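Presenting chain A:
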Amino acid sequence: MMEQLQQALPIGLVFSPLIGVIVLLCIPRDKAGWLKGVGILATLPPSVLALLLYFQFDARAGGVQFEQRLPWFQIQLPQIPPWEVAFHFGVDGLSLPLAVMAALVATLAACASVYIQKRLKGYFLLFLLLEVGMLGVFLARNMFLFFLFFEVTLVTLFFLIGIWGSIYREKAANRFLLYNGLGSAFLLLAMIGLFVLFQSLDYSRMQEMAHDSRIQAMLAQEPVNNIVRGIFLCTVVAFAIKLPMFPFHTWMLRVHAEAPPAVVMIHSGVLLKMGAYGLIRFGVELFPQQMQAFAGVLALLGLINILYGAALAFVQNELRRLLAYASVSHMGIILFGIAALNVSGLTGAVFQAVSHGFISALLFFFIGSLYERTGTTDIRQLGGMARPAPVLTGIFLAGGLALLGLPGMSGFISEFLAFLGLFHEEPGLAAAGVLGLVLAAAYTLRAVLKAGFGPVAEQIKGMADTRWPETAPMMVLLSCIILIGVWPDVLGEPMKVTIQTIASRIGG
Partner candidate 1 sequence: MMPVTSYLALGAILFSVGLYGVLTKRNAVVVLFCVELMLNAANINLVAFSKYGLYSNQTGQVFTLFTITIAAAEAAVGVAILFALYRNQNTVKVDRYNSLNG
Partner candidate 2 sequence: MEKYFLDYDWTVMAPELIILAAAALLSVIDLLLKEGGNRRLLGWISLAAVIGAGVVAAQQLGDPAYEILSDTYRVDDFARVFKLILLAGTGLILLGSFREMDREGKEARGEYIYLLLAALLGGMMLTSSADLITLFVGLELLSLASYILAGIRRKRTDSNEAAWKYVVMGGVSSAFILYGMSFVYGLTGTTNLYTAQQRLFEAYNSGYEPFVLLSLFLMLLGFAFKAASAPFHMWAPDVYQGAATPVTSFLAVVSKAAAFSLILRVLLGTYLFLLQAGPWQELVAPALLVIAAASMVIGNTAALRQTRTKRMMAYSSVAHAGYMLVPLAAVAGAMLFESTIYYLIAYLFMTLGAFTVLMVVERETGNEHLASFAGLSRRSPLAAAAMTVFLVSLAGIPITAGFFGKFYILIHAVTAREFWIAAVMLVTTVVSYFYYFGVIRMMYFRPPSDGKKVPIPAGAAVVILISLAGTLLLGFLPQWTLDFLGQMDWMSTLSPVRDTLGQ
Partner candidate 3 sequence: MNGWTLFGPVTLLSVVLLFVTYAILFERKVMGWMQGRHGPNRLGPWGLLQTVADILKLLIKEDTIPRNADRAMFKAAPVIAFVPSFVVLAAIPYTKGLLFSDLAVGLLYYIAISSITTIGILSGGWASNNKYALLGSMRSVAQMISYEIPLVMSVIGVVMAAGTLNLTGIVESQKEVWFILPQIIGFVVFFIASLAELNRTPFDLPEAESELVAGYHVEYSGFRFAFFMLAEYVYVYAMAALTTILFLGGWNPLFGIDFIPPIFWFALKFLLMVFLLIWIRATLPRIRMDQLMQLGWKVLLPLSLINIFLSAVLKEVFSGWY
Partner candidate 4 sequence: MTYTENYLSVVGFILVGLALPAAALTVGRLLRPYQPSGPKAMAYESGVLDPTGDSRVQFHVRYYLFALLFVIFDVEAVFLYPWAVAYDALRADVGLFILAEMGIFVFFLVIGLVYAWKKRVLEWT
């Protein structure tokens, strides 16, 4: 009995926000308080379940745990056995940290949603559906399911940006849709290609096949290897758009600038990480040879991301845009980690994904609070904020320090690991990347100092400081960041076995 319940943990986690959806549907549209309350409460079960999952996870055993399959449908195919698609969920060391992070960030983002004024019912409905989508992405054990949940996040986010965003929300929503739609198309193509190659979309089955030497030999032959290469490129492009990698990043800037802060918390904190997750899950695990051939390019792109993002972040005056470019820069670090293709690199990448998730969630929570009070996020209009709002500024300072990778905070660990990993493989690029860290310090401090200190600007004279309902969530986020920073094993331990397995398979 207990075992069965445990088996059902991932699926329960994924669909637990639906309870809130049902309750919300029953609440009349004009009961704002109720809606907000239910909306926030509904994100608690996933968080609780996620933590339960985390504590139940056997870190030493590694592998896939809490696996569960519920049959869904099967397509009859000629010659080969029918293609069965199931509701197949489970966690391994790669998905666990991300899922937990996603659940926590979602809860806190729901808290940040109290600033939303209009159409609350629709907002929370979509928000909870979005949560289902992102949890599903991380916990699915079947690529078809992965794709479905991936698309759910796309559609729901489209609405969240388009309805509740600021002035240019429609443009942002469109841009988001176009790029991510293209990404999904590539992903779909890659998925079908993968199915043709491996005749299954189960992660475990695909991995098995991908590392079977006979099949590898077969795939390396002349006509087939072109197809394999094509599928690999589709995969990379699909997730590069999501991540976003350098040439595909413009949509993400708009989303950061236009979407409501609570949504950006989710978007920047969780959704971008789906790109990283996908790259590792499908790129690294399924195409070891192609990935190795491609690692140099990936590292180079990562470098561009880091430097380009950092350089542009330095000249931004708008905090949201600044953070958007900072995100670009930080995603470059994830790319570094992945390109390293060794244990420390991959660990660093996942660390960075989780840590950046918390950090950007924190910073956008801050921006939400700030905007609520001052109506602006332009640092030129925010000078001397520390005097009227010391707590808020303190949080901003802490978040900024985390962003620039101060030791003792999560950012440091992840950047360190990622760079360490890449130094083994591509020392030159890694060295160049370090420049990005210097720039990070520069743009972060510039923003924090300009906004927080100095003479008090006109607009913010009468601004109030945060009260506990806002402070508490931010403190939770901050404590997560510091917890990872001082005790990396809390994150590193569960993923260790999985990462090692991946790394050993690709020979890194």
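One rule holds for everything that comes next: a residue touches a chain if its C-beta (ideal position, glycine included) is under 8 Å from a C-beta of that chain, and two chains touch if they have at least 3 such contacts; residues count from 1.
How these were chosen: all candidates are chains of the complex that A comes from, given by their letters.
Small disclaimer: the values here were computed from a predicted structure and weren't measured.
S.K.: Which option touches chain A in the complex, given 1, 2, 3 or 4? Just the number is fine.
M.R.: Candidate touching the shown chain: 2.
S.K.: Which residues of chain A touch candidate 2 in their complex?
M.R.: For this pair, the touching residues of chain A are 72-78, 122, 147-148, 151-152, 154-155, 158-159, 162-163, 169-170, 173-174, 177-178, 181-182, 184-186, 188-189, 192-193, 195-196, 227, 230.
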